[in-house]
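These notes are about the structure you will find just below.
With one protein chain held back, the other chains of the complex are shown just where they sit.
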Amino acid sequence: MCDIAARPPGRAACLLMQSKFIPYLLVLPLIAFLAVFTYVPIGVSLYLSVHTWDFLSPDMPFVGLANYAELLSSYDFWNSLRVTTIFAVVSVPLRLGLALAVASYLSRQTASARILRGALFLPSVTSAVSIGVVFSWFFSTDYGFANALLHAIGLPKIAWMQDPGVSLGVLIAVNTWKQLGYDVVIYVAALQAVPRELYDAAAVDGGRRWHVFRRVTFPLVMPTTYFLLIVSVIDAFQVFTIVDVMTEGGPAGATDVLVNMLYRVGFTLFNIGTGSALAVLLFAFLIVLALLKARVIGQKVHYEA
Amino acid sequence: MKPERPALTILALAGGLLFLLPVLYSIWLSFQTAHAYYSGGLEFTVGNYGNAIGQFHFLRYLLNSLIVSGVVTVAGLSVATAAAFAFARFRFPGGNFLFAATVATLMIPSHITLIPNYLTLAQAGLLDSYAGLILPAVGNGFAAFFLRQYIRGIPRALDEAAYMDGATPLKVLWRVIVPIARPAILSMGLFIFLGEWNSYIWPLVAINNDDLFTLQIGLTRLYKLNAGEGLIDWPLVMAASTISLLPVIAGFALVERHLVRGITAGALK
Partner (left out) sequence: MLATLRRILLAASLSTVALASAAQAAVTVEFWHSFDGSSGKALEQIIGKFEAAHPDIKIDAQDIGDYNAIVAKLQAAIPAHRAPDAVIMEVTRYGLFADRGVLKDLTPYLDADPLKGQLFDYAREAGIYKGKNYIIPFNSSTPVLYLNTKLLKEAGIDTVPELKTWDEILKVAQTVTDKLGSQGITGIAAPGQFARWGLVEDNDSELIDPRTNDILLDAPGTIAAYQWMADLVHKYHVASPDGVTNEAQGEAEFTAGKVAMMLNSVGDYGGVRQAVGPDLTVVPMPCNKVCRVPIGGAGIGIVAASDKAKQDAAWTFISYMASADANATWFAATGYMPINKNTAAVPVAADALKTQPALQVSIDQLPFAVGRPRPVVVTWMRAKEYTMWQAMALGQRDVTEAMKDFATQTRAEAAKSN
């Protein structure tokens, strides 16, 4: 590391640089914060998940795996898992399919492509609360935009957020609208990295557009697709804000996604043990996904937008 | 950029506006009176903003959001840059382990820390304070990882030249590494800022005191409180929503490039 050791000023610098405590001091703040607010909490969650507590009692009896058993035998947990799975299974292909289709049109370096990319991208960096509020209005039964449109073409009103059969679909649509731009930007970057010659070669072969897409584009962006697949599944399993703003998990649990259930069990029912058990289960599941993602891209990158 | 027909550009512009219609319409709505809105008329006012700021303290919430996001960004970047420098340039016992531990946090979903962090900050008496909002967000494994990758790409010769001039490691970090890594630090800073600006579940549980609400919490509260009392005052809610969207939308054109770089660097490297 210190190949300038021969020269006197360098030697001093080297000594300092290699002095044991400098790098530790540099990483200490980060490690301390991560330890206190990320690593210790995992242990605390595990501990709480085998105890029963309501925030009030002075004692916290050990109950073994009873909280896990209670969770796995409850209607709510399976309902939540079902709702979250539907959310993921519908919204992930929708997001990726739309994004790839859109991106293949918008990967050109033209003004129109740039404008559209910007418009699509904007919602992904705005707050989910605002988006949730705006769409609560958009889909409100009596004074919303969506029903005004239906009315204009002579169709009856739909109770978008009050009908258990519709509300999850509304949330999926809103989430897709919000996150689409993120996926598009990543696809565009991937597409722009595809060497021009490959397209030209395919074109020379007389390939039509669809043919070129299927034979050249699609395989080349496969790693990106896989990355986005896992990112969006992780997103889907952590969705909370738009749910809390728009439906609070209702009506009748129709949108009670897992993190919403966690919040409800923890901070309205105050079953701290059961809530922690749920957090641990969800954690285990997401870790598996994250490890998959890490393998896919060869290095461990994750960012929550 | 390639030239194209102006008609196409205009069409794209229209398409973009159509996509953003719900948000744009909500901004339009925020300038109408509630009465006109419910009676189907059209009557313009800036009173909703006056109301949101005066009666419902949205200026205060805006300030809170700025303070919290600002401090988290500066503190998070400082902590991450220092660590990234150490991970990129020093080899020290335990260094690999600590780096692995940092990277591993990228995989840890934040919800598992929700109840424990609530209890920790409760015990420290820091709920209902700026510190309670800020502290859990300062340690950012992704930022450290991202910056470490960037710093590794900076030629070592530059550090060495500075060391020969007698600089200390901190000086090297400050005078050599930080200026060169500025684009990466800037991108990362934007991300941290936006992430914190939009964060929801933590302020939701950590803050009880109206004076410390962030915009997101204030907005949900306004919307939900209103929901219970007959007709929702949508124009007022939309004015509040616009206040919370505005800084992001206003800054978007300036920073879009940085944001895109940050995202794609994370995904495709």
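We call the chains A and B, going by the order they appear; numbering starts again at 1 in every chain.
Here is the rule we use: contacts are C-beta pairs under 8 Å (C-beta built on N, C-alpha and C of every residue); 3 or more make two chains touch, one makes a residue touch a chain.
Because the structure is a prediction, the values reported are computed rather than measured.
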- Chain not shown: contacting residue from A:F55, A:Y105 or A:F218: A:F55
- Checked against the full complex, the residue among A:A32, A:L72, A:L155 or A:M222 that touches the missing chain is A:A32
- Item | Residue of A:I22, A:L98, A:A159 or A:V194 touching the missing chain in the full complex | A:A159
- Message: Please output the residues of chain B touching the missing chain, sorted low to high.
- Response: 118-119, 121-129, 131, 205, 208, 225, 227-231
- Note on the structure: Interface residues of chain A toward the undisplayed chain are 32, 35-36, 52, 54-58, 63, 70, 74-76, 141, 159, 162-164, 249-254, 256, 267-271
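As a convention for this text, only the chains that are shown with their structure count from here on.
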- Query: How many angstrom lie between the CA centroids of chain A and chain B, rounded to a whole number?
  - Reply: 16
- Task: Quick one: which bits of chain B touch chain A in the complex? Just the residue numbers, please.
- Result: 1-4, 8-9, 11-13, 15-17, 19-20, 22-23, 25-26, 29, 37-38, 78-80, 82-83, 85-87, 89-92, 95, 98, 101-117, 119-120, 135-136, 138-139, 141-142, 144-145, 160, 163-169, 173, 191, 194-195, 197-198, 200-201, 204-205, 215-216, 219-220, 223, 231-232, 234, 237-238, 241, 244-245, 248-249, 252-253, 256, 259-260, 262-264, 266-269
- Complex contacts: residues of chain A adjacent to chain B: 1, 4, 7, 9-10, 12-14, 16-18, 20, 22-24, 26-27, 29-34, 36-42, 44-45, 48, 108-116, 118-123, 125-131, 133-138, 140, 143, 145, 182, 185-186, 189-190, 193, 224, 227-228, 231, 234, 238, 240-241, 244-245, 259, 262-263, 266-267, 272, 275-276, 279-280, 282-283, 286-287, 290-291, 294, 297, 299-305
